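Every protein chain except one is present and positioned as in the full complex.
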Amino acid sequence: MGMAGLVILLIFGATAIFSIFADQSTLSKVAVTEESIAPCSFRELPCAPNANNLLGTDADGRSVLWLVIHGARMSLLVGLVASVITMVIGSLVGIVAGFVGRFSDTILMRMADFLLVIPWLALAIVLASIFGQNIYVVIGIIGFTSWPGAARLIRAQTLSVKEHLYVERSKALGAGGWYVISRHILPNVMPIILANAILTVAIAILSESALSFLGLGDPLRVTWGTIIDEAFSRGATSIGAWWWLLTPSFCIVTVVLGFTMVGYALDEIINPRIQER
Amino acid sequence: MSELASDRQDPVVGDPVIEVRGLEVTFTGRIGLLAGLTGKKAADAHAVAGVDLTLRRGEVLALAGESGCGKTTTARAIMGLIRPQAGEILYEGKPLGRNLKAYRRKVQMVFQDPTAALNPRQTVYEIVAEGLRIHGIHDGPGGENEEQLVARALSRSGLRPPERFYLQYPHELSGGQRQRVVIAGALALDPEVIVADEPVSNLDASVRGEILDLLMKLRRELQISILIVTHDLGLAWTVADRVAIMYLGRIVEIGPAEDVLLRPEHPYTKALLDVVPEAGGLDRPILTGEPPDPTRIPTGCRFHPRCPVVASGRAAELRIEARCKGEDLALRTLAPEHEAACYESFLRHEGATTV
Partner (left out) sequence: MTVLSVRDLAVTYRSKSGDVPAVRGVSFDIHKGEVLGLAGESGCGKSTIAGAILRLHSPSTQIEGTMLLDGEDVLAMKPGRLRAVRWTGASIIFQGALHALNPVKRIGDQITEAITTHQMANDRGAQVRAGELLEQVGLPARRIDDYPHELSGGQKQRVMIAMALACSPSLVIADEPTTALDVMVQAQVLQLLKALERDLGLAMLFITHDLSVLVEVSDRLAVMYAGKIIEEGSARTVFTNPVHPYTEALAAAFPTIGDVRFRGQPAGLGGDPPDPQHIPAGCPFHPRCPSAWDDCERIVPELWAAGSDRRAACLLAEGAPATARTGEPAADR
């Protein structure tokens, strides 16, 4: 299962990277012209899939295929960066709360609970209206609202590792807190962090799509979410332009599936190794 | 091996190296939700309730007793892993300060479960070098580098040739070898004291002798003082110079091993010795009841509810029963170096019928 997921991710990853290079070349300076939208005419936009535009065009005549390729870059970027933010904050909070305990634990976990309790969408809307709508805000919103879940998980693992006898041995040898955290806690918590990070990317991509679909995304960037948003607001459903809606949706679902499969496979690898010992 | 001994000022064997005075450790009680709602208060567990102990240089002292008697808690308090509620611990005459790092170089611990004590993701080399790295030791007294210090520690604990073990992981070693790695990790810092908490009880029986032999060798060749926590009096007979018997957080008898194990004074010690299995059969008197609960400490002598002297009526005959049940008592010296806390043995050693 992990292999299948990996293959999916590689395909999309390659597409995203390809789109970066493609941008540099003149290929991307595709103007919407009569040739580009053939065999449809300007009045028949959006154009159904045909030999010229394999996945059809949108209402402005842009090839859906190109849109989706560019969208890959943005969506994956948002997912990855948001996941990194989530995991960095979540790990810091989780490890400190679990290891130091007592007062810091209480404070940090109450902060996490606070964020967990607030309806995510309401918070996202509020933040977007305060900070404006651009891609960095979107990444920030997702990152800053997802860390509590990771923090709880990592804190639990830290608590468990902290009780191991080799941690006590380290203290008996004279180790201070930072030494124990960096040499013993972190290496034993890292597998969970990595597995969770991968699953978080999937969630981040979904979240970004949701935000964009609701109109909170960055209108100047092309992500799968903004494509769907535009499709809806331009009436793709009533026209019946299924290719415009389905293609980005299919990409989102497949990529999320890919990350999830890799994440699960990682989980399986992590656990039996511990059991073997 | 003796380079290190001459590096220290010549210690006088028998000088106290660790002194424990009036140690008290209490674990605050926890109460379940329902019980808490009904107004019950959580009982505190007085794990260690006033312990005085001296570990002398070059000696092997066994701290013995059943589970719950406080021996492991005492050991961990000596290591500074638990903060006591009262009492003090002196190392070479000076009380331990807040900063224990320097102390930890000198006093090292060996644990009951060698498998759990080793980080499964670290190699043997890293495990043994951990102490050196924590204390920032890059050269030994004779100019050795880290690798040579690690090799020496591994050799000293019987893992030879040391290079063969550098890259191995704990799960590739046997139980006895893992314990040797733990010991090597302790030796790398050139300690003066080793506190061993049940060092062989998790190991196969035929392997125990080797580890005990190693500890005795370390005492002999490196003048390391050893405090062994154990429930096994047979082990104490094999390796200990002095034995201290603990019950419910106090030491009830202490003295040279031959005296305590062959001429016990306290009824609890006698009961423990009676119960060591041997080819005699099971017709000896066995104490009833379970190891006591440290949250409910009896009045007077802590042992009186289970004491055969009280139960058989002898205490009443000697007219000490009221004191056994009502008056707390401390250790008294009954013979040179041999102390016990029992009204009945006080009588025997003073010759009087009333105290």
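Chains: A and B, in written order; residue numbering restarts at 1 for each.
Criterion: a residue touches a chain if its C-beta (ideal position, glycine included) is under 8 Å from a C-beta of that chain, and two chains touch if they have at least 3 such contacts.
Small disclaimer: the values here were computed from a predicted structure and weren't measured.
Trainee: Taking the complete complex into account, tell me which visible chains touch the one left out.
Mentor: Checking the complete complex, the chain left out touches B.
Trainee: Kindly state which of the options B:A153, B:I211 or B:C342 is in contact with the chain not pictured.
Mentor: B:I211
Trainee: Which listed residue (B:R21, B:K106, B:R133 or B:H231) would be found touching the missing chain in the intact complex?
Mentor: That would be B:H231, which touches the missing chain.
Trainee: Going by the touch rule given at the top, which residues of chain B touch the chain that is not shown?
Mentor: Here the touching residues of chain B are 66-67, 174-177, 204-213, 216, 231, 233-234, 237-239, 257, 261-262, 271-273, 275-282, 286-288, 290-291.
By our rule, only the chains that are shown with their structure count from here on.
Trainee: Just curious, how far off is chain B from chain A if you go by their C-alpha centres, in Å?
Mentor: For chain A versus chain B, the centre distance works out to 54 Å.
Trainee: Within their complex, state which residues of chain B touch chain A.
Mentor: Residues of chain B touching chain A: 79, 81, 100-101, 104-105, 108-109, 111, 113, 116-121, 130-131, 134-135, 171, 182, 185, 189.
Trainee: If we count contacts the way the header does, which residues on chain A are in touch with chain B in the complex?
Mentor: Touch residues, chain A against chain B: 164-166, 168-176, 179, 183-184, 187-188, 276-277.
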